[in-house]
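Note that one protein chain of the assembly has been removed; the remaining protein chains are unaltered in position.
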Amino acid sequence: MERGQLLSLSAVELGAAVRAGETTAVEAMEAVLGQIEESESIYHCYVTIDREAALEKAAQVQKKIEAGELTGPLAGVPVAVKDNLCTEGLLTTCASRILENFVPTYSAEAVRNLEKAGAVLVGKTNMDEFAMGSTTETSFYGETKNPCNPEHVPGGSSGGSAAAVAAGECFFALGSDTGGSIRQPASYCGVVGMKPTYGTVSRYGLVAYGSSLDQIGPLTKTVEDCAVVLEAIASHDPKDSTSIAREDTDFSGALVNDVKGMRFGIPRDYFGEGLDPEVRQAVLRAAELLKGQGAIVDEFDLSLVEYAIPTYYTIAAAEASSNLERFDGIKYGYRAQDAQGLHQMYKKTRSQGFGPEVKRRIMLGSFVLSSGYYDAYYLKALKVKAMIKKAFDRAFEKYDCILGPVAPTTAPKLGESLSDPMKMYLGDIYTISVNLAGLPGISVPCGKDSKGLPVGLQLIGDCFQEKKLIRAAYTYEQSSKGGKE
Amino acid sequence: MAKEYETVIGLEVHVELATRTKIFCGCSTAFGGRPNSHTCPVCTGMPGSLPVLNKKVLEYAVAVGLATNCNITRYCKFDRKNYFYPDNPQNYQISQLYLPICRDGYVEIDTEEGSKKVGIHEIHMEEDAGKLVHDEWEDCTLVDYNRSGVPLIEIVSEPDMRSAQEVIAYLEKLRLIIQYLGASDCKLQEGSMRADVNLSVREAGAEHFGTRTEMKNLNSFRAISRAIEGERARQIDLLEEGKAVVQETRRWDDAKETSYAMRSKEDAQDYRYFPDPDLVPVCISDEYLEEIKARQPEFRTEKMKRYREEFELPDYDIEIITGSKHMADLFEATVALGSQPKKVSNWLMGETLRLLKEKEMDPEEIRFSPENLGKLIALTENRAINSTVAKEVFEAMFQEDLDPERYVEEKGLKTVTDESALRRTVEEVIAANPQSVEDYRNGKEKAIGFLVGQTMKAMKGKADPAGVNRILKELLGH
Partner (left out) sequence: MGLKMANVISDETIEYVGILAKLELSGQEKEAAKKSMGEMLDYIDKLNELDTSDVEPMSHVFPVQNVFREDVVSNGDGSGSTLQNAPGAREDMFVVPRTFD
C-alpha cells in the first residue's frame, strides 16, 4: 500500500489490513516515520523518537502476526505515547528539564498492555511539563503546533499525542487526563479522546501529577479506535491500589449505531458566559443530530460548575507538590552542579529543573497544605469535591449522558495563553469536574469554526458507563459523517 | 531553697516488624546484602511507581494494638508526611496521622510503688528510611535504600512516666509483648526497636506540663537512662537560671553523655500531612478482629501462672524463662520432647545465663535447638557423660547448635564404665604419686582429691568421678 493510502486508515482498519496481509507492520511504521520526516519539523509532536528500535520492533511484531501469535486488532499498529508514561529503555522526560536524562527500567502497565496487544511504539510525545498546562507550551523542549493550523496551540497537556494523531505521525496515541488533558487537545486537534472512569487503566508507570485525578486514556482517529484501544489498556493491576477490577471492559461491543431512547442532559450552566458562540452552535447542532436519531435531549441545571476550578487547583496542586518532591537530583534526572551542601543542591536542582508553571503549582500546593491552612483550603476542597460528585449523581439519575462543549473556545493562538494563567485555568471549566468526580468523558469532533479550527463535543457518563459514551459517540460520528463531506 | 522538680516523660517507640517483605513492595527485609540490592522502583521513589500495602503489616499492627488494650480504628488511612532528606527517596514518608490504626491503649508496668498504667496514645503504621553512610574521606554521604520501606509501627505513649526506671520498665513490657506476638525481635542495638524520649520538667505539684524536648538516637537501655538524667538536669539548670526550655529535637551523644539541638533553619518542621491518594482506606471488620484475637498467643502473665501449676518451677526460674519469648519457647519445646522441666530449667538458669552474660548476648540470640538440649539432658541422665563433660558439650552446642550425641561420639567423650580399665588407670596413678598416697594414709583426707583429679586427667575427663573415688578408696584403704 502506498503511504497516503496507509495513513488514511484508522488504527483498526490498519490492524485488519496487516492481518489480511495487505500491508505489514514494518510498512505501517515506515509510513509513519516518513510522515514524521515530512511534518515533524513543523508540528514538533514528539520529544523522543527511536526510529531503529521502532522498525526493529515492527519487524518482530510482523513475524509474530505471521506466526499467528498476535491476532488482536492493534497488532502491528504504530502508537505514540505521552512522555509521562514510563517506557523501559526509552527516555521519559515529562517534557521537563529535571528528567532530561531519565531512562526508566520499567514500562507503565498501560504501555505493557499495548505491547501485549502487538502495538508498536513510535516514540514519546510532547506535553506540558509534568502535564501542567492546557497548551503544550510549558514543555521544556519547545511547543507543539496544531496540525489544523500551526499558528495555534494543539491544546494540552497531551498536545503532542493529539497532534501526532491529527498529523498522521502515528495511528493512535496514549495521553493522560488530570483536568481535561486528553479531551481538550483532542477537541482542539479534531480527534477523538477519552478519559475513562478513575481506576479503569492502571496508573503504574504514569508519572503522577494529581494522583487522585490522573487517568490514562486513548487519543484516536475514530470512536471505534477509541473503544478498541481502551479495551486493550484497561486492566486490573495489583501494582496500583486504586485500580478497579472490572468485568465490563469489552468496550468494542458498545460500537452500536443507535441512540434511540437514550437520555441526554445539557447542563445550562455549561452554556453561559465565556462560551464562544461558534462552539456553542456546533455543540447544540450535535445535540440536535442525536435528537434526530431518536435520543431524548433535555436541558437541566448541573450546579456548582463555577466551584470546580478552585476545587481542582487546590487538590491537584497539593498532590503535585508532594508527588514532585521526589525530583531532587539524587536518584535520577538533572542535578545542579554548582551547589554547596545538601539543601542548596535541592534548591538549585529544583529551581533550575522545573519550569515556571510547575513551580507555580508546587508553591500553591505546598502553601495549601502548610500548617494553619490545611483545613481552610485542602480539606474544604475535598468537601466541595464531595458536593460536586453528588451533583453528578443526581444528574445521572435522570440522564444516560451529559452533553456539552469540551472547552469554551477553539484552539488559541500560540503565545496567547501563558501570559495570563488565570484565564488559562478558566478554560478547563467543562472538563475539570469530570476528574473530580472520577467520571468517564469523551471528546468527539463536531465540526469547525469559521477559522477552520475543530470543535469538540463532550459526552460525560456516570462511573463505569463508558459503553454508553462509546455508543452515543459512535452514533454521532456515523450519522454526522454524511453532513461533513 | 532548692525546688523539687518532677520529670514528665512520654515515649515514641518505633518497632520494625518481622515481615518477609517491605510495607509497600515485594522487596526482602533481610539484613545484609549489597547496598541497594533489596530495592525496586517503589522503595526508591522512582517516577510512576505506586505502593500496595503488605497484608502482614496490618495483622501485626492490629495484634500489637489488641495486646496493649487499644481501640482498633475500623476505618483507617495512610497519610504522607512531607520533608526533604536523602534517606527518604520520595521526600515524603507514608505514615498515619489523621486515622491511625490503634488508639487509647495502655500497658501495666511494675514500679517501686506498685503497678502503674502507662497510656498509649496511638499506634500507627509507617515506612522506614534508608541508611546514610558518611564518607569522611570524600566529604560526602552515600545512600543505601535497603532499609527504605521496611515496615514500622510507631507506638506513642501518653506522658505518663516519671523516671528512667519507669521508662525502662515500659520498654521492657512493650518488648516482651511484641516478642511474644512474633511481630518483631525488638533489638535496640540493631535498631529494630528505637525510642525517642519526650521529656519536660515541672515544679512538684505544678498543674501544667513544662515545655518538652524530644531526644533521638538512643540505642540502648543504658543510653536511655543516661539521656533522661542528662536532659532532666539540663532543663532544671535552665529553669534555675531563669531561662526557658526551647521545644526542639535533640540528638543524644552517648559517648560524650550530652545532647545537642538537631534543628537547622532549613527544617521548617511543617510536614504538610495529607491523605495519600495512592493508597485506599483500610476497613476492619468484626470477623477480622476476631480472627486476630483468636490467634493471639499466651502472654507472659498467663504463662507464668501456667508454669507454676504445670511445671512446679521456682518463681525465680519462671521469672527468667518467661522474660524472653525465645527462652520460654525453647523451654516448652524441650519439655515437650520428654525432658524433665526442672532439668531443662537448670540448664537455662545455669550454663545458658552464664554464657549469655559472658558473651554479652540477648536470650533472643540463643541458637541451640530444643532437640539438642533434650539430647544433652538425656546423655547426662543416662550417665553416658559426666557433668564436666556435659558442660563442655553444652558450650560447644551453645556456640553452634551441634548434635551432642554425635559430638560426644566423635570426640570420644563417653564416660568409661569399663571397671578393669578404670582400675588399671587408678593403679598407675597410685604408683606414680607415692607422696600423695602417703599423705592420704597419714590422714590427709584432701590428698584423695588430687589423686581423683590425676585419674580424671589420665582418662581425659571421661571417667565417672564416683567410680574413681570408690576404686581409689578401695585400693588405698585396705
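For reference, chains read A and B in written order, and residue numbers begin at 1 within each chain.
The definition used in the following text is that contacts are C-beta pairs under 8 Å (C-beta built on N, C-alpha and C of every residue); 3 or more make two chains touch, one makes a residue touch a chain.
None of these values were measured; they are calculated from a predicted model.
Asker: Which listed residue, B:F84, B:Y273, B:F311 or B:Y407, touches the chain dropped from view?
Answerer: B:F84
Asker: In the whole complex, not just what's shown, which of B:E240, B:D270 or B:E409 touches the removed chain?
Answerer: The single option touching the absent chain is B:D270.
Asker: Given that one chain is not shown, which residue among B:T21, B:T213, B:S339 or B:T425 touches it?
Answerer: Looking across B:T21, B:T213, B:S339 or B:T425, the contact with the absent chain belongs to B:T21.
Asker: Out of B:L132, B:V246, B:A432 or B:A466, which touches the unshown chain?
Answerer: Touches the omitted chain: B:L132.
Asker: Suppose we count only contacts with the excluded chain; which residues of subunit B make the list?
Answerer: Residues touching the hidden chain, for subunit B, are 19-21, 24-28, 33-41, 44, 52-58, 77, 82, 84-86, 132-135, 139-145, 251, 262, 264-266, 268, 270, 272, 275, 277, 279-283.
Asker: When the complex is taken as a whole, what residues of subunit A touch the one chain not shown?
Answerer: Residues of subunit A in contact with the hidden chain: 101-103, 105-106, 198-199, 212, 238, 241-242, 244, 304, 306-307, 309-311, 313-314, 321, 325, 328-335, 339-348, 350-351, 354, 356, 359-360, 362-364, 366-368, 370, 377, 379-387, 389, 420-423, 436-438, 463.
Here is the rule we use: only the chains that are shown with their structure count from here on.
Asker: Okay, in this complex, where on subunit B does subunit A touch?
Answerer: 41, 44-53, 80, 82, 84, 86, 89-92, 141, 143, 266, 270, 272-274, 277-280
Asker: Per the contact definition, I'd like the list of subunit A residues that touch subunit B in the complex.
Answerer: Residues of subunit A touching subunit B: 85-86, 92, 94, 99, 102, 104-106, 108, 203-208, 210-212, 238-242, 318-319, 321-322, 325-328, 330-332, 342-343, 346, 366, 369-371, 374, 378.
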